[in-house]
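Input: a single structure, listed below in structure tokens.
The complex appears here minus one protein chain, its other protein chains still in place.
Going by the order they are written in, the chains are A, B and C; count residues from 1 in each one.
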Amino acid sequence: MSLRPGLTLALFVAISLTLVTVVHQTTHPRIAEAERQAVMARLDQVLPSGYDNDPPGDAYSRPTPLDGASPLRVYPAYRDERYLGAAVEVETRRGYSGPIRLLVGIDAGGRVVAVRAVSHRETPGLGDAIETRRGDWIHGFAGRGIGDPPESGWRLTADGGEFDGITGATVTARAVVEAVHRVLLDFERHEEHPP
Amino acid sequence: MKSILRNGLWTNNAALVQLLGLCPLLAVTTTAVAGLGLGLATLLVITASSTAVSLIRHRVPRDVRLPVFILVIATFVTVTELLVAAWLHEIYLTLGLFLPLIVTNCAILARAETFASRQPVGPAALDGFATGAGFALVLAVLGAGRELVGRGTLLDGAEMLFGPAAAGWTVTLVDGDVFLLAVLPPGAFIGLALLLAAKNRLDSRD
Amino acid sequence: MKTPAIMGHVLLALAPGAAALAWFFGPGVLYNLAVATATALLVEAALLWARGRPVLPSLGDGSALVAACILALALPPLLPWWITALGVACGLTLGKHLYGGLGHNLFNPAMTGYVAVLLAFPREISLWPAPRPEGAVSAAEALRYTVSGSLPGERIDTLTHATPLDRLTTGALSPALHDGTLLAGAAGVWIWVAAAFLAGGAWLLLRGCIDWRLPLGVLAGTAGTASLLWAVIPGAAPPDFHLLTGATVLVAFFIATDPVTAPASRGARLLFALGIGITAVAIREFGAFPDGFAFAVLLMNAAAPLFDYIARPGTVE
Partner (left out) sequence: MDLLLLAVAAVLVNNFVLTQFLGLCPFMGVSRRVETAAGMAMATAFVLTLASVLSYLIFAYLLEPFGATYLRTPAFILVIAVAVQFTEIMVRSTSPLLHQVLGLYLPLITTNCAVLGVALLNLRGGHDLVASAVYGASAAAGFGLVLVLFAAMRERLEGADVPTPFRGAPIALITAGILSMGFMGFAGLTAV
């Protein structure tokens, strides 16, 4: 008699597991595809155009040139085995209120294709101007590279460099400029292109 | 039947009167679309679980009633989560944690326990639907209000929920932020307080 | 003393500080005061009317004016008028009338309004003009900015002077920390501003308008925490810096001393005041916002009933 509640519960656990598993099996390929699309949509904003490989599939990590941050994640782009450039995901710890993750797209010549903020915790209304939906500031990196501006110019105008700051969010802007510069320097040093 | 609908949507609204399910209500309502997205997901779960609970109401012994109900709800939540992840991936990313947390929306368990476990399938399903719709309505209204006051836009990101054709639905009333506080956490509490007060005011007029 | 008399004293005591700010930072301070008081009178009257309360007696107690003036003096000296007005409106609505008006409110209305606009308009509230003699914003330019929220072209640069607290937050203070020139040059005006508020506060203390435990507690909490951090952490600012910059003195004598939102018992008042100093210095040194006093006041307002609960006996009348 006292077995019945236990058996009922077990039966429902079994039904529930089966149902969830069936739905999981059916949706799994679609979810994997949607996840891939989400990654690709982000990478496409910064990668050089015309690649024919699978950058997430060819991605690898290497140590970051920035202090205390997590390793770089590099997504290389190729066309017909020819190296086009890469998207580098970098984390900087110099943000105002937490780490900032950026995606820096660089072409084979070492010039910035585009920079995008992936995640950050900067003050709403100030530091979030690094998001494309909140400001144009981050577009200022497109086409820049090592030597353009020269070494000493890779700073905010407030610090004697060539990059405008963000009003009220000097720390955020400084962190982003530094991170992009360091990634470019690191990219120049590691011009190995794994197949 | 009318009374069930009226009860769920207004008189006994889960969010505004019983103050159930406040966590998602306050957390995701930074835009109308996010609020509506979670509202619809909750509506789906609550209708399905009320129906299921009503169907099994004679077969479950008293002692394990609650665990079984929670399990039923958790199952529907997981199924919904998987479906949203597959077909509305961007909404899935926006809602994040609060999609699985539908499980702990007290409104769902409360309906299962107090209504669905005592009523036949028809009324139970309708009651679940009405409660869910009432909840979704409040989510959408609060989301729209906060988005409008905070950012000066409406239906931003509609394409996440309604497909690419909806990309043009966004209404920008003011360029740039208006009163940013509304989309920050304090704005959630204050916004809901204003909604509650407005409802109290309306009710006291009748 | 009756409420209107106390409020009159407080307004008078704010005058030296207001004058010092206006002298160093220009006429924008006066515009802020004008906008704030006008809004306060309008909003207060409207809310009293909406709640069905007699308008003139409550308006005459001066509490709304005091809250508006404190808020105006806490804001940057140049600000578009709608931000000042919204701050006053938020403070009086959220911080006062929704709770049933003067005497019932849990949070200081001036600080409620200040934090509301600080979070809503972080960019505008981060802009400070350089103090005299560099700061050359004329009365006409200041008026133009107050009315329209913009200055022509390059002139906006005159608004981007980093206050000493900004420099602490952005880490630009480190050279000055080593050679002891923290409050030299332009930063030195903060000593005068602090002294002016201190003079007004001391007068209130002598007239018996405020409880000495509150300002003393805030200053002690600030100095104590700052000394400790200064001794332990490289890059932290010394205690005199924390006492003399930002809103320290204003909060100690004019905001923490609000009898409605401070705890009622003696022991609790000390805890409350120390808590404000400690929290504010922690936010200044470790947090993202340059000044932590407004947040600290709200947090300790929230803790005040609990402090009273812990230290029940010994109520101050």
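The rule is simple: a residue touches a chain if its C-beta (ideal position, glycine included) is under 8 Å from a C-beta of that chain, and two chains touch if they have at least 3 such contacts.
Keep in mind it's a predicted model, so treat the numbers as computed, not measured.
Peer 1: List the shown chains that the missing chain touches in the full complex.
Peer 2: Listed by label, the shown chains it touches are A, B, C.
Peer 1: Pick out which of C:Gly28, C:Pro77 or C:Gly95 touches the chain that's been left out of the picture.
Peer 2: Checking the options C:Gly28, C:Pro77 or C:Gly95, the one contacting the hidden chain is C:Gly95.
Peer 1: Just name the one of B:Pro67, B:Pro123 or B:Gly152 that touches the chain not displayed here.
Peer 2: Considering the complete complex, B:Pro67 is the one touching the chain left out.
Peer 1: Tell me where the left-out chain touches chain B, residue by residue.
Peer 2: Those residues of chain B that touch the unshown chain are 19-24, 26-27, 67, 70-71, 74-75, 77-78, 81-82, 97, 100-101, 103-106, 109, 181, 184-190, 192-194, 196-198, 200-201, 204.
Peer 1: Go through chain C and note every residue touching the omitted chain.
Peer 2: Touching the chain left out of view, chain C contributes residues 51, 94-95, 97-101, 104, 106-107, 112, 115-116, 119, 279, 282-283, 286-289, 292, 294-296, 298-299, 301-303, 305-306, 308-309.
Peer 1: Could you please point out the chain A residues that touch the chain left off the display?
Peer 2: Touching the chain left out of view, chain A contributes residues 16-17, 20-21, 24, 93, 95-98, 121, 123.
The definition used in the following text is that only the chains that are shown with their structure count from here on.
Peer 1: Whole-Å distance, chain A centre to chain C centre, using C-alpha means?
Peer 2: 41
Peer 1: So what's the Cα centroid distance for chain A and chain B, whole Å?
Peer 2: Taking the mean C-alpha position of each chain, the two centres sit 32 Å apart.
Peer 1: Considering chain A alone, which of its residues make contact with at least two other chains?
Peer 2: 124-125
Peer 1: Can you list the residues of chain C that touch 2 or more other chains?
Peer 2: 119-122
Peer 1: For chain A, which residues count as touching chain C in their complex?
Peer 2: 96-97, 123-126, 167-168, 170-171
Peer 1: Please output the residues of chain B touching chain C within their complex, sorted ascending.
Peer 2: Within the complex, chain B contacts chain C at residues 177, 179-182, 184, 186, 190.
Peer 1: Quick check: in the complex, which residue numbers of chain C touch chain B?
Peer 2: These residues of chain C touch chain B: 86, 94, 116, 119-122.
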